[in-house]
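For this depiction, one protein chain was excluded, whereas all remaining protein chains were kept in their positions.
When the chains are written out, they are named A and B in that same order, and each has its own residue count from 1.
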Amino acid sequence: MRFKGLAAAALAALPLLAPPAAGQGTQLLYLAEDVPAGLDYDGPAVTVNTSQVGFINMMDTLVDYPIAGENDEGIRRLDFSRFEGRLAESWDYDAATLTWTFRLRQGVKSCAGNTFTADDVIYTLARGKSVSGTAPINWFLGSLASIAGFDRGVFTGGSRELGDAVEKVDDHTIRIRQSASNNLFLTVLTVYSMAPFDSVEMRKNATPEDPWSHTYANTVNAAGFGPYCLERWVKGDEFVLRANPDYYRGRPQIDRVVIKRVPQSANRALTLRSGQAQLTQRLTAREFEQLSRARGVRVAGIFGNETLLMGLNWRTPPFDNPKLRQAIALAMPLQQLSRIGYAGQARPWEAHFTEVLNGYVRPEAQYPQNLDRARQLLAEAGYPGGRGLEAFPDALRLSFTAERESYLGPLATAIQSALRDIGVPIQLDPLPQTQFADRRMVKKDLPMSLSDTEKPVGPDVVYATRLFFVSPQAGGVNNITNYSNPELDRLFGEAQTEPDPARRAPLVNQIQQIVQRDLAWIPLLETRTQWAFSDRLSGLTWHPDNSLRLFELRLAP
Amino acid sequence: MIGFVSRRLATALVQLVGLALVVFFAIRLLPADPVARLVGLNASRDAYLTAQRSLGLDRPVAEQFGSYLGVLPGSSGLLQGDFGRSWVTGDPVAQEIGRVLPITLELITVSFVLAFLVSVPLGMICAIRPGGAADRATFAYSLFAGSQPEFWWGLLFIFVFFAELGWAPAPLGRLDPMSTPPAVVTGFITVDSLLAGNMAAFRDGVHHLMLPVLTKVFVLSGPIVKMVRQNMVRVMASDYVLFAQASGLTPGRIARIALKNALAPALTLLGVLYGYILGGAVLIETVFSLGGIGSYAVRSVLAFDYPAIQAVVLVIAAVSLLVYLVLDLLHAALDPRLVG
Partner (left out) sequence: MSDAPAVEAALTARDLRDGAAAPVPDRLFRLGAATVALSLVLMVVGPWITPYDVGRPTDDIAVPPPSLAEVPGLLWAVLTGRPHEPVYWFGTDASGLDIFSRVLAAPRADVAIAVGANLVSLALGSLLGLLAGTARPWLAGLVMRLSDLVQAFPVFITGMILVTLAGRSPTTIVLTLALLYTPIYIRLTRAEVLTQRGRGFVDASRALGKREAWIALRHVLPNALVPAMIQASVTVGFAILMTAGLSFVGAGVRPPTPEWGLMIAAGADGIVQGEWWPSLFPGLAISITVFGYAAFGNGLERRHAR
């Protein structure tokens, strides 16, 4: 009955299909929750996934990972243990002087027609170190890679000039010096916020108040050397990219990509089903399930780095109590969460890292749902049957982002119900994204939070450790639960600097055992990164930033 | 007449200034921190302070208000018609509102006119024999329609006319995603497509307006029928209608005379209603994914985008006051006793 109705709807929609204008070549309509809000990767929109799609496809990095084949659903994977040149052709490293030498690709043209040179790389790093943008991600990544001078000093009166950390040897050779031995260097270079700008174009749009052209980059154009150029941008509505004919890896097969804002997932699903659009993502699990049965539509996905987790703040009593954390972990209704939020397509997350990350091992400590054991641990923690927890009404509040309430709300409800079963009463507290991010990442005072946004863009266990688990004193950056363990900090330091892979592996293993034993987080589910797309479309490849590279797509006529 | 108009204008202006003042300080009193969202991933204390400075939030509140109004030397503010820049997109708020407001106004104005056209005959039927069967039935209808959750009816209409029957397009916005919108002149899709001679876009635009307008007309007809009925009953009972009846005028003639006198006072109430509808447009926009001023308001509130929030409230209030004023003047023109 329902499907009959939908078929009728699809038929009704057909006459509305705009006829493809003659001579336009291949065009892809990509439905997204939003179009890019800003294009500066050091700007306010950088953390927004829908904005990243914009600059990621308009710029290119120095290095990236090679493609390593595809999973059984046809999604291509990358090999995170090897690197491949992009704007850099080759490189070598001198351990004695901590210096990397990159030979840059010649004859690369930007959308504006400028040629790529060493000056572009230097401009980009100098701009990053100036920390002039609202979100200095380039500087932040530079500091993760230990590029000389990229440290906290820039905020405390230290130099914001690049100095001699980067040296131009000739037009197509540069040297980058590190301040310490750091294995994450190349991993960091694959991240979007390290992509070189077209410095000629950027300088043209600089103003005395804004010498690094942040306003231009954020509101007009991300001038880079990528496969696509901006054709049209109506904020909150439509974002149109046109293939860069001079792209150095060849002209993209799809000439024009229209990214259209369709905020409601149900509407994205329907439009895709009707054949009007060719690609979309971030649907609800049930919409994906229904689309997978539709004609002309494929649904495919991969277990990448997307997860669901609950953060318990280590500084907020009673969550400083390890037994209580374990009791909570053992009470989690993982199968039910998977059914409610992911149509049963998610799998219990048995670690603090996902399987695709370079260096992953499955840790020994495991917390499968066991209510008796949970109650017992709760009693051992000093709260038999939950008695004594009434002293912490403000701590027992599970927060999540209100904007995503339709999906996180039901999950939080199931968690609330499961915790009530062992005697832990909690309230739900949806907060606007803004407030949620502020309290979780800046003030770090959210007692309990439910989130699915912890996705390390550097696909490496050591990188993720630095991001999430290392204490702030030891250089941790995004440690949302205030987790702190000196032993872990030490292991991380060794793993980051140990050049010999054979001696590094046991360190990386130990890191994973420790965070899992301590329950730095309560890992809940590993979820699939999924797309629904026309069966004429192929070449989808999973990247750690979860943005598709439009260049890699092929659209059959 | 000029004195009347200028008095009304002055009152409206005072109200807007009051609104600007209240909105500005009220949102700053609420327990929310707008700086945080701009700081993002790497939020050090320094980055926080930088962002705070870039928003101008480190200055004394009075100074912020001064520059918001545009009375401080060198600042551009409300007096210059400048709402400031959005903290989210960096674009001028005035420009963003110029894009979203017509979408809402188009929907509401079309619905209003249609609802009025439907409601006047209904209200008149009621008033011909107050208390009769037709009056009671119509009145029950108006009571019902006027007390309905429009967002729910919108969803029901989507279910019936889109999911089941396939007559309406997907509730995806103002136009089909693949069609090219006409060049922006007025911002009203229907008007612009006619101006551009783009009949395909016009049909598409009307097609997409169908369900939201149906929903709005349904709920709007409630209060309007009641309004027309009440005024008609009053007029029909008045001395001059009794006199007209006594003089043997045909019921049709009498109804025409009565209608004019009944509609005049209804205009003022319509003005109030229009303002309310404009402020509540967010519900219908959410249901049909229309990117109007209501959706813009939701977006701005969730992002703590203060310049945008302030502008939304002021613009909606200003448009409401303007419509109210125009209808009031119309009323005064129909009933000159008011001007005095």
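Keep this in mind: a residue touches a chain if its C-beta (ideal position, glycine included) is under 8 Å from a C-beta of that chain, and two chains touch if they have at least 3 such contacts.
Note that this is a predicted model, so its numbers are computed, not measured.
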{"item": "Candidates B:102, B:222 or B:307 - the one touching the absent chain", "value": "B:222"}
{"item": "Identified contact with the non-displayed chain, of B:116, B:139, B:188 or B:202", "value": "B:139"}
{"item": "Residue touching the undisplayed chain, where the options are B:35, B:213, B:290 or B:309", "value": "B:309"}
{"item": "Touching residues (missing chain, whole complex) on chain A", "value": "1-3, 5-6, 264-267, 269-270, 284, 286-287, 290, 336, 339-340, 402-403, 405-406, 409-414, 416-417, 420, 427-430, 432"}
{"item": "For chain B, the residues touching the chain missing from this view", "value": "15-16, 18-19, 22, 26-27, 30-32, 126, 130-131, 135-136, 139-140, 143-144, 146-153, 155-156, 158-159, 162-164, 170-171, 219-220, 222-223, 226-227, 230, 233-234, 237, 269, 272-273, 275-280, 282-283, 286-287, 294, 297-298, 301-302, 304, 309, 312-313, 316-317, 320-321"}
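We take it that only the chains that are shown with their structure count from here on.
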{"item": "For chain A paired with chain B, centre-to-centre distance based on mean C-alpha positions, whole Å", "value": "40"}
{"item": "Residue numbers on chain A that touch chain B, as the complex places them", "value": "2, 5-6, 8-9, 11-13, 16-18, 29, 31, 37-38, 44-47, 131, 134-137, 139-140, 152, 155-156, 215, 218-219, 235-237, 260-264, 267, 270-271, 274, 276-277, 402-403, 432-435, 437-439, 441-442, 477-478"}
{"item": "Parts of chain B lying in touch with chain A, wherever the complex brings them together", "value": "32-44, 46-48, 50-51, 54, 87-91, 96, 99, 162-167, 169-173, 176-180, 204, 289, 291, 299, 301-304"}
